[in-house]
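Presented below is the structure to which this report refers.
Apart from one protein chain that is not included, each protein chain of the complex appears where it belongs.
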Amino acid sequence: MGFALRRLAHSLFVLWAVVTILFLMFRLMPGNPLAAYINEQLSEDDQRLIMAQFGLNRPLYEQYVIYLWNLLQGNLGMSFFRREPVWDVLKSALPNTLILTITGLVIAYIFGILTGAWLATKRGTLAEAVIVPAALATRAAPEFWIGMILLTIFAFTFGWFPSGGANSAGAAYTSEWDRILSRDYVLHLVLPALTLALYLQGLPLLLMRSTMLEILHDEFITMAKIKGLSPWRITIHHAARNALLPVVTAFALGLGATLGGNVVVETVFSWPGLGRLLVAAVAQSDYPLAQGAFFLISLVLIILNLIVDLVYGWLDPRVSHG
Amino acid sequence: MEPPVLDVRNLSIEYRTSRGIVRAVDGVSFSVPKGAIVGLVGESGCGKTTVARSITGVLHQSARIAGGELVFKGKDLVAAPEKEWLEKRWRDISFIPQSAMNSLDPVYRIGAQLEEVLVHRGGRTRAEARSRSSELFDMVGLNPARLDEYPHQFSGGMRQRVAIALALALDPGLVIADEPVTALDVIVQRQILDVIRDLQRKLSLSMILVTHDISVVAYVSDKVVVMYAGRVVETGSTADVLERPRHPYMMGLTNAFPDLDTAAHDLVPIDGSPPDLASPPSGCRFAPRCPFLLPRCETDDPASAALGEGRSVACHRAPEADDLRARAKESATWLPA
Partner (left out) sequence: MANVQMPAQNLPAGRGDNAFVAGLRRILRDPFSVAALVIYVLLVLVAIFADQLMTHDPTQIQFRANGRVATNQPVSEAFLLGTTNLGRDIYSQLIAGSRNALMVGVTAAISVAALGTLVGLLSGYFGGRIDAFLMRLADVALAIPFLPFVIVLSGFFRANTWNVVIAVALLLWPNTARVIRSQVLTVKERAYVEAARVTGASDLRILFVHVAPNILPLTFLYGSVAIGWAILTEAAVSFVGFGDPSRISWGFMLQDAFVSQALSRGSWNWFLPPGLCIILVVIAGFFLARGAEEVLFPKLRS
């Protein structure tokens, strides 16, 4: 319990720090501190409204407090380009990003961990000689390039999957759930999720394999053999279970770097998620939207990090039990 | 006389190394009487741990048994198919490792690890395993309430007790302890050895205790087997071997404390070091360091000669042992030539 609370407190601290950096970043950048929230593209009424809501004529530290308060209430300002509240725009993009991210992660890590563990038992075989360099290559390749190749082969050449978007044009659904669970959506999800998965699986695969190889030399594994336990039990129940720990740690450390990659995958496949929204917002100098998208992406990351921390605590009793 | 629990006959074990094949164990023979603790003693690299591990059937990847027999309760394990050895693991032959910390899985509770052997190797039900675990903890002097804790929450001495409990879980016929107290500090060493000795007496366990520390052997074992450079150089009852050693090597070592009960005297180190087993010498392996060297010692490898009542020694000058022993007590004998 204490462990979970500590990790939560830590996450909240990090969230606060990120939010503050965001505040400074967007105020310092466009030059005119008002420009972060107000623009001629908005109506006069809206401009005055935002001015009041965000206290843009107040001193900076007051603006900061107001900013935090607004953030807690979900008020992220008004998008210059779309002239709607930023939160409304983000709301529809968020589920798409979450689904893509989680699907990709789950596939990548289940595949990577199982294959890595299996590969550790296949020392010196052809499988090892082929799979290890292949995994390294996926780690060295630009994520969007992998997407481009998949797109060319499976969408353009074979025509098995659509080439972009999350839903076919003209489709109508009774509710969000229906839309997400529809066959159409899933078909659109396959290639981007696969791209993300292909890109992400290299780390768990290689790390699981190398950790397993080390652990298989550890004393407690030798003891397990002396006890006469079955090879299955030794490899999975003891070795793999211990090998998971560094994989989980590495995952947490790499989240920021690897999941930011959502942005490029969403671009390749025109997937309507937060990443694509961010790119569009930056291109259009739509500061409030860019800020909002960035914030939400950070939030997702921090929450994922917290979940991973808790999972690690559950997996490693040395951390959660004094 | 009951037949011995284990009869090691002419055992040889080879390692594949970058320098070629090394015979770490070369024609080792000794027996373990039923209900006795046999101390297997020797310095690092003499092959004692290799012998111990070979009895469990789990050797290092690069090692293999090159010859000889391991006759356990009348059946040779070396000649038997692997399946039979697997059957016996832990049920008949168990093992207490040197460092329990590294030999316990850090992510599972101690109780779970005890239950694991009881259920998966002992065929007990969960409930039976649970009660047997408590029983085992009591036996080794641990509080059964701590069964739900993790290895890192135990101290070194307690973890060794856990290792002992694990080894005794399935009532094995033979327990092999590999340097069970080496990693502990002196006071705890005594406690653990007491636990081992008491349990052995209560349960009439047959044990092999591997160590490089003669005082440990003196404290608990009934019989001693002394190894040097992959060979057995002397065997016998503990009292006899330590009070009346017949091999120069043993004489040199017991020189350090001629009396079992007094504190350690100045160590008179035996000059030199053991031979490189990648290219073993042709004569007696102890020849380069032996103060009683004869010319034939360098060409003829002495075979182990039985002297009756479980006593044996491998030395050309064994008949003169009493004289040699007297000379060995003078430190001048051991000064390098």
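By letter and in written order, the chains are A and B; residue numbering begins at 1 in each of them.
Just so it is clear, a residue touches a chain if its C-beta (ideal position, glycine included) is under 8 Å from a C-beta of that chain, and two chains touch if they have at least 3 such contacts.
This is a predicted model, so every value here is computed, not measured.
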{"item": "Touch with the omitted chain, as defined above, among A:198, A:243 or A:297", "value": "A:297"}
{"item": "From B:7, B:128, B:213 or B:300, residue that would touch the chain that is not displayed", "value": "B:213"}
{"item": "Residue in contact with the excluded chain [from A:24, A:136 or A:236]", "value": "A:136"}
{"item": "Contacting the left-out chain in the complete assembly, out of A:76, A:89, A:166 or A:268", "value": "A:268"}
{"item": "Contact set of chain A toward the excluded chain (per top definition)", "value": "10, 13-15, 17-18, 21, 25, 29-30, 136-137, 139-145, 148-149, 151-152, 156-157, 163, 214, 217, 253, 255-257, 259-261, 263-264, 267-268, 275, 278-279, 282-283, 285, 290, 293-294, 297-298, 301-302, 305"}
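Definition applied: only the chains that are shown with their structure count from here on.
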{"item": "Residues on chain A engaged by chain B in the complex (per definition of touch)", "value": "218-220, 222-230, 233, 238, 241-242, 245, 315-318, 321-322"}
{"item": "Chain A partner contacts - residues on chain B that touch it in the complex", "value": "56, 58, 86-91, 94-95, 97, 99, 102-107, 109, 116-117, 120-121, 149-150, 152-153"}
